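Just one protein chain is left out here, and the rest sit where they should.
For clarity, chains are labelled A, B and C in written order, and residue numbers in each chain start from 1.
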Amino acid sequence: MADSLASLTERLRQFAAERDWDRFHTPKNLAMALTGEAGELAAEFQWLTEAESGALEPDRLERVRQEAGDVLLYLVRLADRAGFDLVAAAHTKIDLNARRYPAGQVRGSARKYTEY
Amino acid sequence: MADSLASLTERLRQFAAERDWDRFHTPKNLAMALTGEAGELAAEFQWLTEAESGALEPDRLERVRQEAGDVLLYLVRLADRAGFDLVAAAHTKIDLNARRYPAGQVRGSARKYTEY
Amino acid sequence: MADSLASLTERLRQFAAERDWDRFHTPKNLAMALTGEAGELAAEFQWLTEAESGALEPDRLERVRQEAGDVLLYLVRLADRAGFDLVAAAHTKIDLNARRYPAGQVRGSARKYTEY
Partner (left out) sequence: MADSLASLTERLRQFAAERDWDRFHTPKNLAMALTGEAGELAAEFQWLTEAESGALEPDRLERVRQEAGDVLLYLVRLADRAGFDLVAAAHTKIDLNARRYPAGQVRGSARKYTEY
């Protein structure tokens, strides 16, 4: 329940309706807004080493958390406006990836992975 | 239940563990991979009009669905590796946005919105 | 001369050297920083109609100009650090695209284009 996307979807619908923003929220515009938020998320990590990125200082962790929240909001809103089930889509992709990258074949192979 | 991120998180943990991919999945790398998927999602819309983006043909809708799924997977994985609750982060942002954009003040104002 | 990338490349080398920033400027980090700036550029357009985007107000045009400048800076720096000629790379891509999209076949065909 606490991690339900249904309640997020509903809150975003109300938020947009109260502000008359549905006309801005076309799938095209939402996809574009999502790239902006993804870029802000990436910017938090760009000069960190990989090790530093795994042990974030509190201030940066909070910014990362909020940028990730922004990405999720646009993603949920896009799925709602385009009419598909976001979590089902993600499960579909895990199924596909499981076939593309059989555990027995790619295990421990950085090369295989980095060529992906 | 059907839209639970907890089950996605768990599947992705197993997926990475079976392939020994945790060492690639630093928050920095996951944020970078997310921008790649966000870019692929945007690419599906780049030459469409806004109206066309609101009535996608079946083939494109399926590609959009899968690209959105990819974005969600990296986002869920990033939140798991960085140690925060993704859906709670999104709710935090809605709360913040509700204060930044009071419905009574921005309603019907494209200008206010486009300046955001 | 005024549009030379060689002078930009040289200024950026000096800029990084004076600040001891070369160690941050790995190709990986520069590519990541570039996605951040590309996202900021996209954010300027996300709620505009296509028509509005073709007739930008002075304030927004100046922001677009500066964001585009940021993208170019990271792109020039990346090419310098990875060791390739950026403008030659762009000409290579035009040559490839000319073969992929023969003018006689795709002219006036939105469908062809939007499927790209």
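Heads up, the rule we're going with is that contacts are C-beta pairs under 8 Å (C-beta built on N, C-alpha and C of every residue); 3 or more make two chains touch, one makes a residue touch a chain.
It should be emphasised that the depicted structure is a prediction, and the values quoted were computed from it without experimental measurement.
Student: In the intact complex, which of the depicted chains does the undisplayed chain touch?
Tutor: A, B, C
Student: Hey, which of B:L8, B:A42 or B:V106 is the one touching the hidden chain?
Tutor: Only one listed residue reaches the unshown chain, and that is B:A42.
Student: List the residues of chain C that touch the chain left out of this view.
Tutor: Within chain C, the residues that touch the unshown chain are 2-6, 8, 11-12, 15, 18-21, 24, 26-29, 31-32, 34-35, 38-39, 41-42, 44-45, 48-54, 56, 61, 64-66, 68-73, 75-76, 78-79, 81-94, 96-98, 101, 103, 106-108, 110, 113.
Student: Name, in rising order, the residues on chain A that touch the hidden chain in the full complex.
Tutor: These residues touch the chain not displayed: 28, 31-32, 35, 39, 42, 47-50, 52, 110, 113-114, 116.
Student: Please identify, in ascending order, the residues of chain B that touch the omitted chain?
Tutor: Per the touch rule, chain B residues meeting the hidden chain are 24, 29, 32-33, 35-40, 42-43, 45-47.
As a convention for this text, only the chains that are shown with their structure count from here on.
Student: Can you check how far apart chain A and chain B are, centre to centre, with Cα atoms defining each centre and the answer in Å?
Tutor: Result: the chain centres lie 2 Å from each other.
Student: Of all the residues in chain A, which ones touch at least 2 other chains?
Tutor: 24, 29, 32, 35, 38-39, 42, 45
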